[in-house]
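Below you will find the structure I want to go over with you.
Here the complex is missing a single protein chain, while all its other protein chains stay put.
So, chain A:
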Amino acid sequence: METEIKEPVIVIKDLVKAFGDKKVLDGFNLTVEKGSNVVILGKSGSGKSVLIKCIIGLLQSDSGSILVFKGNISQMNEDELDQARSKIGFLFQSNALYDSMTIRENLEFPLLRHWVDITKEEVERLVNEALENVDLLHTMDMMPSELSGGMLKRVALARTMILRPEVILYDEPTTGLDPVTSREIENLILKLQKKNHSSSIIISHDMNCVKNTADLVVLLLEGKCYTKGTYEELKQSTDENIKQFFE
């Protein structure tokens, strides 16, 4: 039987990140292949968010390498990082929408910064398309404070997708949402991923989200990749450290 070899988009090798004496990541390794969804599972405070912040260059790792499209994030200068970030989307746990701007302005903002020569008509078209994708076209001229938690998450997702990133990092995309809205967000993640052929790393505690979105589940324990496998493989495990997440 032939196995399809997919191109790796993110390769993390021996990543170490400490805060004071506490090593949050201690030799973490991971490869994300093109088109796949990798879910990072771990307890609160285990360093999941630190990991994706290192990937996007919001935090500087102490040692090890993070290769994103073959460029080492830890060794890039600011301009190179900006260039790399244009291919990476990041959905914040808190949504991080600019609360002084309307929804339209929130979506236009990254577009106008990244694509300096873009026309007004093109901006309008892309904003409309992004909001249509998340069924929130009617909120275009509303302020973020006027929207519900689920709507905010969908707008944040639309903003993340508007630059058509090739890799998307999700920081707990369903935390704080009710089960129905969580399901909607999971479906949107999958729908938009299919549409844009992107790869993603999803940080989550929500086992429904893990089950529905993961091609590969990685358990982060004591700063290392403790184990990895499909959802079903890990669910069958008798290891106490793995079992506790599925009970």
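The working rule: contacts are C-beta pairs under 8 Å (C-beta built on N, C-alpha and C of every residue); 3 or more make two chains touch, one makes a residue touch a chain; residues count from 1.
The definition used in the following text is that contacts and distances are computed from a predicted model.
Considering only "Transcription initiation protein", "Carbon-monoxide dehydrogenase medium subunit", "Phospholipid/cholesterol/gamma-HCH transport system permease protein" or "RNA polymerase sigma-70 factor, ECF subfamily", the record for the omitted chain gives "Phospholipid/cholesterol/gamma-HCH transport system permease protein", by its UniProt protein name. Touch with the chain omitted from the figure is made, among A:92, A:226 or A:246, by A:92.
Considering the whole complex, the residue from A:22, A:114 or A:195 that touches the absent chain is A:114. Touching the chain that is not shown, out of A:82, A:135 or A:178: A:82 (per the contact rule at the top). For chain A, the residues in touch with the chain missing from this view are 53, 56, 58, 78, 82, 85-86, 88, 90, 92-94, 96-100, 109-110, 113-114, 163.
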